[in-house]
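Only one protein chain is missing; all other protein chains are in place.
Moving on, here comes chain A:
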Amino acid sequence: MTPFDYTRASSPAEASRLGREGATFIAGGTNLLDLMKLEIMTPDRLVDISRLELDGIDRTGDGGLRIGAMVRNSDLAADAIVRKHYPMLAKALLAGASGQLRNKATTGGNLLQRTRCYYFYDTAMPCNKREPGSGCQAIGGVTRLHAIFGASEHCIATHPSDMAVALRALDARVEIEGADGAVRNVGLDEFYRLPGDTPHIESILAPGDLITSVILPPPEEGRQTYRKVRDRASYAFALVSVAGRIRMEGGRIARAGFAFGGVAPRPWRDRDFEATLEGNEPSPALFERAADALVANASTHGDNAFKVPLLKRTAQAVLTELTES
């Protein structure tokens, strides 16, 4: 690791101020320290935000849920309200990492974890995300983990989080305290930026912006789940994953909320997929039509072509599971 100064923030305002001055926040540190050891990230100042009192899980006035940014992944997955009313979120969290890592990893940090693209991790290789303008070796290289949606000619890396995929399907919003003290919240769809020609900029966060919580809308009736397909049965990143929820009314799908992981630079949502389902009676033919709509705009890069049929089948399997009597 390159040397750095270490400060422990005593308040979100202090953290934001130091962040605006160029400091990097550290919470659980499970991803950041890994990247610092490899000198992929080389902050010269760390601000420890892990002891800020942002670790509550509380009902909101409208019956939703406010999850503090410092809530550990293991605590969130074990929370009784999450398990009962937002089970896809508990399942997504439990599908990620290991028991030890979930005990450290935080809600805010999980959202901001970096890609596991092999070329991003290999400092001997060019990478537009790590070194803007240096090029992308993944394109034309080994692409088993790479994106089929939302990528650009500059970067085809995927976002690795499971948690964020469930949050996207649940219409979560991210609450941010800015360096000026103003608090705003944005939907997860607006929170992540697609790579375009600036793949090193991954979210809308400006220097000093601190994630303070994630807010879930009130739970909806219906079924939900999270299914992850990976190379090992445990402790591996997703090849593809599906977070889905369905509310039925009179034998028809009244509402579908789906997000897909392992396939894009951010948790992927496709309104055509949901629109194809809504208002219709569930059937294998309908599910196939929806899955076809989902992958209609997929763009593959050699090795990752298998993700198109795998995503279709996984989506159809989840739809079947959520609608069978």
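Everything below uses one rule, namely that contacts are C-beta pairs under 8 Å (C-beta built on N, C-alpha and C of every residue); 3 or more make two chains touch, one makes a residue touch a chain; residues count from 1.
Convention: contacts and distances are computed from a predicted model.
Choosing from "Thiosulfate oxidation carrier protein SoxY", "Branched-chain amino acid ABC transporter permease", "Response regulator" or "2Fe-2S iron-sulfur cluster binding domain-containing protein", the protein name stored in UniProt for the chain missing from the display reads "2Fe-2S iron-sulfur cluster binding domain-containing protein". Of the candidate positions A:Ser50, A:Ser161 or A:Thr276, contact with the unshown chain belongs to A:Ser50. Among the residues A:Met1, A:Ala206 or A:Ala275, only A:Met1 touches the chain that is left out of the figure. Of A:Ser74, A:Asn128, A:Ser241 or A:Thr314, it is A:Ser74 that touches the chain left out of the display. Mapped onto chain A, the interface with the missing chain covers residues 1, 3-6, 8, 26, 29-30, 33-34, 37, 46, 48, 50, 74, 77-78, 80, 83-84, 87, 90-91, 94-95, 97-101, 103-104, 233-235.
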